[in-house]
Structure formats: structure tokens, C-alpha cells
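Here the complex is missing one protein chain, while the rest keep their positions.
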Amino acid sequence: MLREMEISRAIIEAYTGELLESLSLDVAIVGAGPSGMVAGYYLAKNGAKVAIFEKKLSIGGGIWGGAMGFNKIVVQEEAREILDEFGITYKPFGKGLYVADAIETATTIASKAVKAGVKIFNMVEVEDLVVKNDRVAGIVINWTPVLMTGLHVDPLTVEAKFVIDSTGHGAQISQHLVKRGLIEVPGEGPMWAEKGEELTVEHTREIFLGLYVTGMAANAIAGAPRMGPIFGGMFLSGRKAAFEILEKLR
Amino acid sequence: MLREMEISRAIIEAYTGELLESLSLDVAIVGAGPSGMVAGYYLAKNGAKVAIFEKKLSIGGGIWGGAMGFNKIVVQEEAREILDEFGITYKPFGKGLYVADAIETATTIASKAVKAGVKIFNMVEVEDLVVKNDRVAGIVINWTPVLMTGLHVDPLTVEAKFVIDSTGHGAQISQHLVKRGLIEVPGEGPMWAEKGEELTVEHTREIFLGLYVTGMAANAIAGAPRMGPIFGGMFLSGRKAAFEILEKLR
Amino acid sequence: MLREMEISRAIIEAYTGELLESLSLDVAIVGAGPSGMVAGYYLAKNGAKVAIFEKKLSIGGGIWGGAMGFNKIVVQEEAREILDEFGITYKPFGKGLYVADAIETATTIASKAVKAGVKIFNMVEVEDLVVKNDRVAGIVINWTPVLMTGLHVDPLTVEAKFVIDSTGHGAQISQHLVKRGLIEVPGEGPMWAEKGEELTVEHTREIFLGLYVTGMAANAIAGAPRMGPIFGGMFLSGRKAAFEILEKLR
Amino acid sequence: MLREMEISRAIIEAYTGELLESLSLDVAIVGAGPSGMVAGYYLAKNGAKVAIFEKKLSIGGGIWGGAMGFNKIVVQEEAREILDEFGITYKPFGKGLYVADAIETATTIASKAVKAGVKIFNMVEVEDLVVKNDRVAGIVINWTPVLMTGLHVDPLTVEAKFVIDSTGHGAQISQHLVKRGLIEVPGEGPMWAEKGEELTVEHTREIFLGLYVTGMAANAIAGAPRMGPIFGGMFLSGRKAAFEILEKLR
Amino acid sequence: MLREMEISRAIIEAYTGELLESLSLDVAIVGAGPSGMVAGYYLAKNGAKVAIFEKKLSIGGGIWGGAMGFNKIVVQEEAREILDEFGITYKPFGKGLYVADAIETATTIASKAVKAGVKIFNMVEVEDLVVKNDRVAGIVINWTPVLMTGLHVDPLTVEAKFVIDSTGHGAQISQHLVKRGLIEVPGEGPMWAEKGEELTVEHTREIFLGLYVTGMAANAIAGAPRMGPIFGGMFLSGRKAAFEILEKLR
Amino acid sequence: MLREMEISRAIIEAYTGELLESLSLDVAIVGAGPSGMVAGYYLAKNGAKVAIFEKKLSIGGGIWGGAMGFNKIVVQEEAREILDEFGITYKPFGKGLYVADAIETATTIASKAVKAGVKIFNMVEVEDLVVKNDRVAGIVINWTPVLMTGLHVDPLTVEAKFVIDSTGHGAQISQHLVKRGLIEVPGEGPMWAEKGEELTVEHTREIFLGLYVTGMAANAIAGAPRMGPIFGGMFLSGRKAAFEILEKLR
Amino acid sequence: MLREMEISRAIIEAYTGELLESLSLDVAIVGAGPSGMVAGYYLAKNGAKVAIFEKKLSIGGGIWGGAMGFNKIVVQEEAREILDEFGITYKPFGKGLYVADAIETATTIASKAVKAGVKIFNMVEVEDLVVKNDRVAGIVINWTPVLMTGLHVDPLTVEAKFVIDSTGHGAQISQHLVKRGLIEVPGEGPMWAEKGEELTVEHTREIFLGLYVTGMAANAIAGAPRMGPIFGGMFLSGRKAAFEILEKLR
Partner (left out) sequence: MLREMEISRAIIEAYTGELLESLSLDVAIVGAGPSGMVAGYYLAKNGAKVAIFEKKLSIGGGIWGGAMGFNKIVVQEEAREILDEFGITYKPFGKGLYVADAIETATTIASKAVKAGVKIFNMVEVEDLVVKNDRVAGIVINWTPVLMTGLHVDPLTVEAKFVIDSTGHGAQISQHLVKRGLIEVPGEGPMWAEKGEELTVEHTREIFLGLYVTGMAANAIAGAPRMGPIFGGMFLSGRKAAFEILEKLR
């Protein structure tokens, strides 16, 4: 006989166990968009204890809609090997461009990241950082709907050796340091796909002790151009951050 | 050199080609939740021309949040083979129950469905049905944000031999027939997990010529109990609808 | 040294333990207003396993504002002994009326109820009932902000031998049976303080197997008059329900 | 027999063809108000490849309401010849002033502009500019309802040799350069009809390589006075921009 | 010298003159969509005193967005002559279908209607009907923004021998009779383009003494199917109503 | 027989006549609060051509609610004679204070001001100033609901020799000069009733050629303290502005 | 020296005294529109203890805006003597019609009513009725902003021998009896000024023991036609109710 209480118990215990386990992490990634999930995948695959905190219910960030809702994305030659790593289907279009399905891309990366060992906490928003002795040392989390409704409820804290801000255009996590005057963020430049793609990877770095930026957040922090619905730079940025952090964790 | 216009052209042509291709379908599924995606997977795998229309940007329906945001789901013994079919990881909990990760479940099903040949049109809402000579003959679609903003913009039409309403509790597609007095929908009953699970599969059927209901929509149509965060019935319902329709398509 | 992670762990473990403990209850009370808290107090004091589920962050229901924000309340002679039981200060006004401070009343009752053993889960909304074999057998809960924001997240279930609907004017819990046609609710009548006070206690009863109504919900169910900022009937109603249920639990 | 699918196909193919055709333009005009449509008319009539992108569903900008909803507009002597060019009816009022119907004015200009070869993409908002090597080189577009609803969907890009900002008071396109510190916009001055009319035409110019401003946007950029419901300056500004750009395109 | 006050005076006098002139009409048309404007055109061209009252600032109703924002519309053979009458450009698509630009269509019809003598009062909503001795005898108007903001402001009244409800799907004007129990409106049926087109013209008629319905409002009143982005029926419906009314006016 | 059209005609003609008459004024007062209405009364009584433009439907500004909705106001000895001038009832309270009814005060002042010859245009918002050769020369007006709904509709212009900003705390009219850098507004100080009352009158002056400030706007412009529900300063400020302007008009 | 505390004390004491005084009334009028204020005036002038409860801050109801914001109103011959009674200025227009200023009308009636002894409690909403032994015996009041914000705050009660519902189109007070099935309200009919004016006075009556309706509420209750911006019927209705009640009070 199927008892409601057993279903409740199974879910609460499984989730709580994973949450308690994740109170102290090697890497806390904020934002389950393309660069964050790719970073998480490579970190977990190489043995780091890593969790992604995503404020929406669903993962995927800006991938789902392709461009203007035409749900296809473009990837350039340099990043084709990452499509291959995840087993995403693609078709060539002109010289050095590949078209993939937005939905297949978003779900396949997430599916593989979780299987690789990444814990994803969705509907959880990072409302601040822990900073001790001038080093980012963790994140401050709350339920997204609590923040959306403006209810007056205190957050919880998660410790982490490194935090990755992969929150996109807004670089929302880095903003917590900006508003205290600890770093400056010029905001992303106008569109220029080619430059934007190059610079995303170049600007992927540790901008404050313990805090990395990836993807569009990296460009926003550096004032580099936006690049539109081409995702190679996002993937390469996530992978670069993962390997730099793995190096430091050793 | 990466030219913005080429990226634009690649996306528009890939999407438009797929959309024109999908103007005449074997099966149009409305709602990319668990029962709809499972139905789509088995239909495409067995050669049907099938597309899913999902009003949100992301797929997954009610899976993401597990229960109260504790992102785990429960599946009972009867449906374990479907978890195996998709390759979703699970752990046993008590007698005959299995716990799986909500995010892995949602993304893995979607990833496999697309690879099996299902086209998913997200951010597209079905605002009405085509009914000819007392048979459902297609769907009437529009961009979700157009409908959300109340802009006065006409829809497009897609022809389909069968339509599946897998829109959950609201049974929104069936409502278009309800408001014209063509069928009646009592709405789902109070919670009773065991009965709900059994009845979901039992009530999965063709409620009007050309229109199937699956998952929670099937229970809502029949006035059967809701069942909470247990998903076996959803999966089995989707599979049942797929095989019944495949039979009729032959 | 004060470690953030330890604070997080202490809170998660304390809460989760209490929640798992409360998945199977003698009595689940919905609404932490005057009648619900008084019922909880007498139930817990007499050994029942009881929890209150309150959709707001704060307890107290309609007590806080007194009348038009003039934060005083009135209690008549018949209920004075309950003020004494809780140790609430009051002053006589005219014949047979007593005035008490609204804030002292709300907080003192809650403070004493928790000390007596009542668990209160706030920011938790009851979105449906469990009904098995024509008997209310539990409640279906979710985070209030999840419901306020309309996020698509499944609920959890709590089993209970009895459920008390003490949600006030709306009788919101009983409405879940109304909309399935299982009971009828006429809604409360116009103001008539004296009649309303009498009838509140009279109408406090088991309206469906396993479901009690108290306070304004009792009047709403019976179509009796409202009574305004006089609270004696609320207190007496809560106490009556508690003793009737204690009797049945034996 | 009228088949829904044929209607869908006709519309998708006609629109997509025109959109793909417009991915590389001589001139992209933003805003289908009076100055933008007049500019488009003269550009198309003289052989330029030109499209207007308008964020609303309807064209016409601020013409429709006349003044306070009294739907008449005033045009002064200097611009009478443009009314004649489009065949708009008018009546003299006092010395050197002419009154025309706002609706006839808006629709007649648009009708003639489209017939002259201007493509108008309505419900499409320009959310950013393409800037390469310090020259505006195109626009970044999205569906207006996508932006209104805040959905996270990437835009598409259109290349253009020249962009005209005819978005009115807000000079919204120029703002994309302002927020990156590339130009400065003082905002329009208080009302002074005579000065405003003169200066609108004077300030119509290329404010950044590849970017023209017309109409109220020209005044806003220059800090010149507003002028109210008199439209001569708007028309003359549009025509001036058209002829300057035609010169440079040769 | 350009004096602000002269511009104000010119506009107030021109508008007020036209409004006073229109307080007593042959025909008051509500809704400046395709069927209403076509009706107005033929009525004015044949000497009737006619005004259109449109609640939005812009005219055109549902034409602008084509289908899903792909701004093209389809017209079938039977209505081609009306495209010719207005001088709208079109291209054949398959057998008996023609594709036209949505913006050219909307603006050209409006431009020609005004030139033919139709007065259009935009931003004016019809909030009720005048009914005397069981005959519709006029309309009750107010500024749209007054109604949108819920300000408590009384309306004005316009007398008319005939009123045409061309308000589309909602048949909003006819609803004023429905809510008083004077007529019944079943609401439009599901999509079926061919039947819908036929029936639109058939259902164009005087549904209550003094009140005509055209276009989608005609179908909604009769419970006939919707037809999507094909506009021939709209045009033919407007023309039919015009000629029937002209007959009765004589 | 009562004909609707005659009622419409009577109202349109009476209003339009008054509006055309008011396109060129001696004094345009913005805001029908206590200081503005008192100023208008003394100006009209002494022969000036004066109109008040009030954005709400009702006049009275902050008088209606007394303090916290307790609808009484206080006036000090110095301003008692103005209560007498208008014939407002009052009662003494302590030394040198008088209590009056808020509703009697607001309506009696307005009633007397209109009878004295002031035209009041309500539901009309001043959205900008006319400034010519560094002198305020008029106001730019629109319907309030047009501005509230954000509809894109141009304003009308009214010429005036003097403009009075009596818009209260926000000094909204003066803000139009502040945002162009023509004057500075520090904003009002914290509460200090005595100082505030004194300074209101002292700061009533011509702050820019052609622009007077009265009442709370005068204090806001000067950074003086606010004073709460005591109205003597308001009345005296309005009278002072009236007499200074009358002097200059001669 | 002006002390803030003295101002506070003066206002609280004056208001509270009047409120306590008004807890038991001869007549409680709900709605300070034209018919309610005229009724109040005649009742107070003839010695009844009467108060008006108005949910807005300002009195006047639908008078302020005239018609479409053209702030003039029309009164017919039959009601001219009431204009004279209050001393309101008017001008003849055609045969038997008079035009008055809307603002002068609203404020003069209110000013005279208060001077005659009517207490007006503004920003106070009547949220229910007291009904004892099948007779309306009072009203249930709350602060309007409390109700607007949905705060959970109990109301206060005021006893009255008679209640007048002068809340206009909605007949909001009578609705409290409608929703309990005690009376029926058909809602007002379409516009017909002449019939509406006649019937308003005819339908002014005691619709339930202790409850009168006046003005538009009287027509709504009886299903009679609306009449637009003509106010004679309103005035006559208020006067009729006053005299009938005075008769019964004796």
C-alpha cells in the first residue's frame, strides 16, 4: 500500500541529507546557465565537491529560447569538442558554424552534470556572499519565492573554498562586492559577436580572492562586448574556470 | 571571421524549416511535462511524426520542484522500468519506492525525447483547438509572451491526426471543448496517492475523437484523486497513450 | 569561533526533525488564530500530538488589529476564565465586558501553546485535504511563498486523525470539500454580535468525518451572523473542539 | 477548400523571406513615428534598402492622439509641401498654420511608405546596437512581448550601414551609447514651440559614426526645447536625414 | 511667430467642431478593425453620416500582427475585389489565396476611409448603449484612459440611427444587451477556417433593432467557428452591413 | 422631452468655451490644495484672470484626511482671519489654536474660490512648463488618466504671465526646472511645526522669473521644516503670493 | 510656542468625541455623492442625528468630472429649486436645462451639509450591515486603506435607526443583503436619460426594513435606465428619502 507519509519522508530525508552534505563545499556555483553547468561538470568529474545554486525552478539560463524564441543555437569550431563531450547533436552551417537544438543542449548538459556528481539546488537564490578577511568564503542562500514575495525571512549560509558567478549579464553575485565598493563592474558593451566570444574566455578569472566569473558575467565585469545566440564562448569559459580552480584546490 | 548576420540566418532557417515541417503532424502533444514527454518519446521512437508545444521556456512541468522545493521525486515499483529505459539514477526507499533526483529526471527525459526525434516548440501556447466535423483536427498556437501581454495578435494553426492534452491539473486543452459544451470536466479530487496513481493510468484515453488526455489532466477530466510528488502514474500514462495512438495510426 | 555552517546545521536539523516527527499527527490544526491556538493548547496539554499550520509568517489571525487598528479586544463574562487560564491582563468595561490588549492576547496565547507542546509550522499553507474512504485523513502542505508566486511545485502530505479548520471567515479548508460537492457552505451572515457569539460555540462541530470547524469558520459553515471584535466565542469554540476530539481520540 | 495549414504556410514563408532579406540593410530605422516613416519613404523611393523596426504593434508614434486626445495636428507653412507629397488633406488656420486629421496623417504616411518599398517589422524592439571598430554597424532585435514579460531569451542581429534613431523623446537607441559613455544626451528642454521646430531640423545629424537622430530624438540629444502637437519639424527632419544618408550611400 | 496658444486653439476648435457635429449620426460604428473600417468606407462613400469610435489610440484591430507577429495576412479569391477597391498590394499563394502586408492593409483602409468622409474618434470607449422603446438609439462614450484608471467620471451620449458592433471576438457592445437579458451570445466556436469565413458573412445582420454585428463579433454572436489570420470574411462582412444599412436609411 | 444629445452639447460647449477662454491667463495655479485655492480666491477677487489646474478629480489636496484620517485640522491665531474671510466654523483649543472640520474647510474654500471667478480644471496634469527667453511663460497640460496609463499622447499649452507651484511636498512644477539645471531644490526638512509655519510664509516667493511657490512647495524649495496638520501657514502663503503677483500685474 | 503634541491632542480629541457621539445615529448615510449629501442636508436641517460615511478621502461621488472630464453638469427645470436652496450658480441652456459648474456644485453642497450639522466620516468604508430580527440596525465600518491593502483587521459597528444606501451604480450596501439572499438587485438598465430621471425619484424607497436607497443605487435596485451627466434626479431623490425618513422618525 502506497502511504502518503512515506513519500513525504523519502523526499525530505533525501533532500535534507544532500543539503547538510553541501553546507561545506569546494566550489559553489551560482547560476545553472551554460557556463556554470559546464564548469560544474568538469569540476565534479575531476573529484571536486561542487553544487550549483539556481534561482529559477528550471536550469538552462538563456539557452532555451535560442534567439527570439527560434529555439536553435549556434556554436563555432573552437567549441565543437564540448558538444562532442556531452553528446549533443549538431549540423554544420556555412564555414565553421554549427547549429544545435536549444532544448537538447540545455537538458543534455544538465543531465550529464548531475550524473557526474554535481548537486543542483534550484529555486534557491544567493542573496549575499560570506566574506572573511578579504576572501570570499561562502554564499548566503534563501528560497527564491521568499525573496520574490518580500517576506522578512533570514537566509542560511553555505561555506565554499571558491564561488563561481555564472549569473549572466547582471553578474549578480559580483554586484554584492560592487555595492560595498570592493570591486567595480563596468557592465557589458554593445554587440560584437566575434570580439565578445574571444573576450569571454579571456576575462574568465578570479576577480576577487575566492570569486571566479564565467560566461556573460565575465564580459560584464570587464566591459567587453555581448555576442548574442552563439554559445561556444560560454562553454569554453566554464571549462577554463573549472580547470583553474581544480589546480588551486590541489 | 564570425559574422552576426550568419548566426541570425542559421537560427532563422533551422527553426523555420522545422516549423514548416511540423504544420502537419501525426500527433501534437500539448505540455512538456512528464506524461507528455514520455508519450512523445515512445511515439517518435516508433516512427510517428510528433511535436510537443510547451508554453513555458523550459520543459519539465511539475517535476523540477520535487515537493515543496525539496527537489527529489518518488517512483513506485510498477514504473521502475521506465526509469531504466531512460537511464535515470534512483535509490530504493522502503518497500517498493524509489527516490530520484528531480533535475536529473526532467532533463534526462527531455534529452532522450529530442534525440528520439520529438520536436519541442517552447514558449508557444496552444490557445484553441481545430475541430472539424466533430473531430479534433489540430491546434491553434501563439507565442506565450504575446498572450501574457494581451497583445491583439492572431494565432497560427497546426494540423494533427491526434492531439494529446498533457497540461496537468488544469486540463487546459480539454477546457476549450468544455467551454463549448462538447465535454464535461469535473476537476480532480482531493489527495489519495494510491488511488490517484492507479486511476491516472486507467483514465488515460481518447475523451473526444482525436483528443487524448494523459497524466494529471486525465485525472482532472475524470474527477479522480490527486497523488502528490509520486511520478510512476505519469510515466505509465504517457506510455499507454503513445501505444494506443500508434495502434490507431497504423 | 562562531562558524556559519554550524548555525545552518543547527537550524536545519532542529526543523527537519520536528517536521519528520509531525508527518503523522493526532490533530492537524489549520490557522493559528484565536480558536485554533486555544484548541491546540488544550489538546497538547492533554497529551495529543498536535501541530498548527499557519500560512502567514506570524500567528494571531485577526487579533492584532483589534478594531480598525485600535488594538484592543473585548471579551464577555462567559470566556473570562480562559483569559485567566492564559494569564492575560484585562479591565472591566460596563456590565459583563472586559477589555484586553490585542498584542498581549495574541502573543501570550501563542507563547503558552508552544510551551504546552504544540508545534507551529508558519509560512506553510494547506492547499488541499487527504480524503480516503470518505474520511479526512490528512492535509496537503506547501510553502506559502511558493503558492503566492504561482510557481509550479508539488506539495507534501501530512497524515492526521483529525483536522481542525480554524481559518476564519473563509473556512478555506472546508472549501476543498465544498468544491468537490462533499459539503455545503452558506457563508456567514450580517453582523449581530450577540447571536454570533452564541452560535459560534453551537456550530463548532465535526462537519465531515475527521474534519472539525472552529471560530468564524464554524459560523461561516452554518450561515450564522458575524460578531466583530469580541473574542469570547472564539476561545470557547477552540476549547470545545479540543475536548470533543480528545474524547474521540481515547 | 480552405486549409488552415496553407494559410499558416503562406504567412510564415512570406514573413521569413522578408526577414532573411532584411538581415543586411542599407538603413535600419528604429521607430515608426512621423520622422522615421518620412525618412524611410524618401530612402526607399530613392533606391536604398531600408526597414523600420517598431516596438509597438501599430505605427504612428505620437501622432494618433493629436493633443490631449483631440485628434488633430498642426503643420506650419514650411512643411506644407510634405503634406502635399503624401496627399494628406489639410485646412488653413490663421496665418501659416494648417490643421490635419491625426489618423489620416498617420495612416497615409505609413501606407505610402510601405508602397514605396519600406519593410516595417512591428512588435520588434531594438534592445541594443552592434558597434564594431567605433562604428554603429547594426541593431540587436527581439520580440517586444518577450522583453515586456522579462523572459530570458536572446536576441537576433541585423547588419546595417546606417541606423536612424527616430524613437522620440527618450532617444532610446542613442541611450545604448550613452550608458557605455560613448556619447552624452542632455535630454530635451522645456516647451518652446518656435525654437523647438527650428532646432529639430538643425539637430538632425550623424551623432556617432553610422548613427543618425531625427525628430524629438534629435532635440533630446541636443537639449533643445520640446514643441508640442506641431509636426512640421518632424517631417522635415526625416527628409533631411534621408537625403544626407542617400548622399553617403553613393 | 509660432504661438503655442494658436496651436492649442486650432486643435481644440477643429476637434470640438467635429465632435459636436457627430453627436447625431446615421451610423455609429464601434471598433476600427477591418470589418468596421470597411463598413464605414462604403457608408461614407454613399452619403451616410458615419463615425467610428475606437478605444485604442491606433486603428486596425487585429490586422497589425498578422499571425504570431509574422505581419502578413491572407485573403481568399472571393474578397480580392475589396483589396483592389482599396489599392492594396498582394501576391498569390497557391490556389485562390493571396498574401498581403498587414501594415499596408491596415493603414491603407484607414487612410481611404477617412478620405471618404468617415470621422474616427480614437481613445474613446463605448461603455454602454442608449436603448429607447426597445430600439438601440445611440452610444454612451468616455475616454479610454478614464475607464482604464477606474476614475469615477460620467460619460457623454451620441445619438445614432444604427450602431454597428465591430469589436471582434468579445462582441463587447452586444454584451451590454446580453447582461440585461435582451439578447443571448453563445461565444465563438473552435477554429475551422473555411466554415468560419462562410459564416461570418452569413451572420452579419441586425441582431436587435438598430444594432448590427460584423466580423468576428458576428461569429461570436452566432456561435460560429473562428478562422484565424484570413481576412476575406471580415471585409465582405463590413461591406454587407454597409449596404443593408444604406438600404434602410433610405 | 429630455434629449441625451442636448445634455452632451450643453456640457461640451460650456467646457470648451471656458477652456478656450483660459488659453491665455494672468495666473496659472498648479494644485488645488489650501495655498493654491486661497491664492486663486484673492487673485480672482481682485480682478486677475486666473485658473487652477488640479491633477486629481477632487480639489483639497492634503486637507481631507486631517491627521491619520482623523478629519480635523488646526489653525493658529495668525491665520484666524482667513477662516473668518471664508466663513469656516472653528472651535478654540488651548492657547491660540483653533480646530476646524477638514471637510468643511476644503469644500468651503473651493466653493468660495469658484464663486469669486476662479476656473478650476480638474483631472488635468501639468506635465511641463513653457520657458521662453529665461522666463516661465506658461504650462503644458494633459489629461491625468492619459499620463497615468502611459499612453503616447501629446499635450496642449496654456500661456500665463505667472505660474504658481502649489503642488505640495514634491514641488512638482519646480522640478521641471530642477531637472534642466535651472534651479535647485533641497527638499523639505524634518518636522518642526513652529519653524515650519513661520518659514512657509517667508519662503513664498518668485523663485524663477514668472514662477511662484506657495505652501509646502515653498518649504521644499527652501529646505525648511515640515509642519504637519496645521494649516495657518498654507493660507497665509497663498494670500501673500496673490498680493505680490497682483502688484506685479499692475 | 506651537507644540506638536498640542496639535495632535486637539485633532484626536475632536475626532474621537465626534466618533463616539456618532456610534448611535438616527440615520447613517453611506456615500457622500449628490443624493447622499442632499439627503443628509435636509435630515440635519430638520433635527435628525445624521452622519455620512464615505470610502474616499473626498466627497462628491461622480459630480467632479462632469462628463468625460468636461467638468460641467446639467440640471433640469424640476430640480432648479434645489440649486437655489444651496446657492449654486447656473446658466440656462435651451429649453428647461441649466448648466452648472461641477466643482462649485460638489463643494457647495458639502459645505452647506456640514454647516447644517451633518458629520462626514471620510476614508471610512462600510463593509457590512448590522441586521437584527430582520431589520437593518446599523453599519459595520473600517478604514478604507485597511480594506484596500487586505490587512486582516476587524471592523467597528455603528447603530442607526435608518441606513441610506447612496453608493451609486453598484448599490454596494444593498449588495450585503443580496449576497445573503434577502433582496434581489437586477442592476441598472441601458442609458435613457428621460426615463432614468423620472424613475430615480420613483424608486427612492425603503427596500428592506431600515434600509433606503437613493440616486443611482435606487435605479440599480429597480433595473431602471441610467441617465448620464444630468443631476436633477439625484437631488430630488435625496430630498425625498430625507422627508420620508423624517416622517418615520417622528
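Should a chain be cited, it is by its letter among A, B, C, D, E, F and G, assigned in written order, with residues numbered from 1 in that chain.
Just so it is clear, a residue touches a chain if its C-beta (ideal position, glycine included) is under 8 Å from a C-beta of that chain, and two chains touch if they have at least 3 such contacts.
Since we're looking at a predicted model, the values are computed, not measured.
Of the chains displayed, those contacted by the omitted chain across the entire assembly are A, C, F, G. Taking the complete complex into account, G:Gly138 is the one of G:Gly138, G:Gly210 or G:Gly238 that touches the chain left out.
Of the options G:Met123, G:Ala171, G:Met191 or G:Ile245, the residue whose C-beta touches the omitted chain is G:Met123.
Among G:Ala48, G:Ile82, G:Val158 or G:Ala224, the one in contact with the hidden chain is G:Val158.
Taking the complete complex into account, residues 128-132, 138, 140-143, 146, 151-157, 176-177, 179-180 of subunit A touch the chain not shown.
Take subunit G: the residues that touch the chain left off the picture are 3-5, 7-9, 11-13, 16, 19-20, 23-24, 57, 123, 130, 138, 143-146, 148-149, 151-153, 156-159.
Residues 1-4, 6-16, 56-60, 64-67, 69-74, 76, 89, 91, 93-94, 97, 99, 101-104, 106-108, 110-111, 114-115, 120-124, 143, 191, 193-194, 197, 228-230 of subunit C touch the missing chain (whole complex, contact as defined above).
Methods note: only the chains that are shown with their structure count from here on.
Subunit C and subunit G, compared by their mean Cα positions, are separated by 40 Å.
We define each chain's centre as the mean of its Cα atoms; on that basis subunit A and subunit F are separated by 56 Å. Across the assembly, subunit B contributes residues 3-4, 7-9, 11-13, 16, 57, 64-67, 69-70, 123, 130, 138, 143, 146, 151-153, 156-157, 191, 193, 228-229 that each touch 2 or more other chains.
All chain pairs that count as touching, in label order, are A-B, A-C, A-D, B-C, B-D, B-E, C-G, D-E, D-F, E-F, E-G, F-G.
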